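Mind looking over this structure? Questions follow.
Apart from one protein chain that is not included, each protein chain of the complex appears where it belongs.
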Amino acid sequence: MVKENRVVLRNHGELDPLKIDEYIARDGYNALKKAFNMGQDDVIEEVKASKLRGRGGAGFSCGLKWLFTKQVEADQKYVVCNADEGEPGTYKDRMIMQYDPHTLIEGMAICGYAVGADKGYIYCRGEYPYILDILNTAIGQAAEKGLLGDFSIEVRYGAGAYVCGEETALLASLEGKRGEPSCKPPYPTVEGVWKKPTVVNNVETFASVPSIINKGAEWYSSIGDPDYPGTKILTLSGDVNNTTFFEVPTDTTLREVIFGLGGGMKDGKAFKAAQVGGNSGAFVPESLLDTPIAFDSMESISATLGSGAVFVLDETRDIVDVSCRVAGFFVHESCGKCAPCRIGTTRIHEIIERIGQGRGNAADLVLLKDLGSVMAGSCLCGLGQAAPVPILSVLKHFAEDYDAAIARAGEVC
Amino acid sequence: MGGDCLHIVLQNPKSMVACTCFGLRMGDILRLMVLNLKSIYNIQRGGVLVEYKKLVDDYTSMPGGLIEAFHAIQNEHGYLPEAAINEAAEAFKISAAEAYGVATFYSMFSVKPRGKYVIRICRSAPCHVEGAQEVIAALEQELGICMGGTSNDGLFSLEFTECVGQCQERPVITINGEPYAGVTPGDVPGILNEIRNK
Partner (left out) sequence: METVELLIDNIPIKVPAGTTILKAAEEAGVHIPTLCYLEDINEIGACRICVVEVEGYSTLAAACVMPVHQGMVVKTNTPAVRASRRMNLELILSDHDSDCPTCIRNGNCELQTLCEELNVRNVRFEGTKKHERILDTSTPALVRDTGKCILCYRCVSVCDHVQGVDAIAAVNRGFETTIAPAFNKGLIDVPCVECGQCILTCPVGALYEKECIDEVWTAIADKEKFTVVQTAPATRVSIGEEFGMEPGDISTGQMVAALRRLGFDAVMDTDFTADLTIMEEGHEFIERLTEGGVLPLITSCSPGWVKYMEHFYPEFIPNMSTCKSPQQMFGALAKTFYAEKIDLDPEKVVSVSIMPCTAKKYEAQRPEMRDSGYQDVDYVLTTRELARMIKEAGIDFKNLPEEDYDDPMGESTGAAVIFGATGGVMEAALRTAYEVITGKTLASVDFHDVRGLEGIKEATVDVDGTEVKVAVAHSLGHARELLERVKAGSQYHFIEIMGCPGGCIGGGGQPIPTDTEIRDARMKGIYEADEAMALRKSHDNPSIKAIYEEYLGKPLGDKSHHLLHTEYTERSQY
């Protein structure tokens, strides 16, 4: 049976987050000290060699990202931590910040040293106001002990905008603007916040770094899937017995997660679907549960690991109703800048709502698929491109549920 | 009648028309709005501007600090009044249009007055399938208002939110940012009483 492997969460529940000495006692800030004694390029090389890929969803090589920023000549560079986790069913970043803030701070400081940035920001979602004091206390303690060198960190708050999880939108928000994404290139690594080179990584990514520096790239890259090595924190919700979090190697399969660590289906009901990766993730049917959670294997089934949320539905759940709510989420969260997302998310929701209310027809399904594929290809940012993913996945794997809803419409007429 | 109408008006200007149909004159509605605001926030004429300015000034040295300033204003006043947004715009050297654009972009900011306690109910899929709708019904019934409304005593407002990252137990509501996870309809009267007794 699959076991947890706590790398990022190694200190979870083991220390008082407000006491830096407890973190230090557990090898805390050793990695940063070690990094300071390595060349900047060596640190980046180590991270690159670990094959750590971004845990925010896009899966880009962390080391490469750092390298790009390191290579740019600039009078000022920034390290920004994306703590705007907003995928429904996800709370891993909150747990890291709330229960082990120093791991994040240490990871950011290592990055700052490696790329030549003396200023870091933690952009935290507005829904986590209670974390502010924890983070500021931890940052203050680390600074007071002189552990961070010339690196300083400031915590900034969002105010309720899922789209700010997209890096260019996040940086716009950090600048005090509307959190609207912009076209890339330029990439933030070259032109980020205030047009300066900026590394933007997720909380979980930064929190993976201290262990990599401490134990070495070889150790890390040997964990889990060879192309997406390491561990991933998953958060389970829905109709499983253990709706909690786990940190597992990336070669763990969805079945092991749901039926192993997750304790199987609640009340002995049968499995129907699991939406993986949050609201923008695909719904996976039972037949694909043996897929490992790693980035590329998920991609091969037109799914994503995304934020690591696993939302499980049993046989009694109404897929049309759930996908309608999923579509409604994007109506609420689309920023409105690009036309296909602004209008397309609303049209998707309207069509599904109509089908759910027994007013749909077969042409609606064609339209949903056409619209979904256009949005996936032509929306400006990841939000709009991902918005149709869950819908297209249910139309593919659970077509009979939609057909049945449309058949009911026939009966109503 | 007047009170109920007021709360509809606060949330939805379109309903002003509906209220006037019921025989309430626009003037009455506006007067009620003003009275209600004074009771909620105890705003004194003349003192307001200084206060906004003071709140904003703490952030003007912070690059891009507009959103932080808005948080500070809203924490103090419950929402972002027009005068406060103008004050912030001037302090950050941007236009009022841009500042208002920022204020209306983020779902946690409100440019309309709200109750002292803002209850937000998560309706994201994981909470949705585990009874968020029933919790909403219980809150609406207990407070005698609809989602988007503010209770007669000016104490509570009900708003939708998407996921607030407390998904270990569902459904989740937050009251002025503080999460309550695994809320059942039966929990609602107790939670509200606890707040009322604060």
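General remarks:
First chain written, first letter: the chains are A and B, and each begins at residue 1.
One rule holds for everything that comes next: contacts are C-beta pairs under 8 Å (C-beta built on N, C-alpha and C of every residue); 3 or more make two chains touch, one makes a residue touch a chain.
Predicted model, so just to flag it, every value in this text is computed and none were measured.
Among the residues A:Met38, A:Ala74, A:Ile301 or A:Val331, only A:Val331 touches the chain that is left out of the figure. For the chain left out of this panel, the touching residue among A:Arg55, A:Lys77, A:Lys119 or A:Arg178 is A:Arg178. Considering the whole complex, the residue from B:Gly101, B:Gly131 or B:Gly177 that touches the absent chain is B:Gly101. Mapped onto chain A, contacts with the missing chain fall at residues 161, 178, 180, 182-183, 185, 331-340, 342-347, 350, 363, 367, 370-371, 373-374, 376-380, 385.
In the full complex, chain B contacts the hidden chain through residues 14, 82, 85-86, 89-90, 94-101, 104-107, 111.
Rule of thumb we're sticking to: only the chains that are shown with their structure count from here on.
Between chain A and chain B the centroid-to-centroid distance comes to 29 Å (mean Cα coordinates, whole Å). The touching residues of chain A, when paired with chain B in their complex, are 85-91, 93-94, 125-130, 156-162, 173-180, 193-194, 235, 237-239, 243-245, 275, 279, 309, 311, 313, 317, 322, 325-326, 328-329, 332-333, 335. Those residues of chain B lying in contact with chain A across their complex are 63-68, 70-71, 92, 98, 101-102, 105-109, 122-130, 160-170, 174, 177-178.
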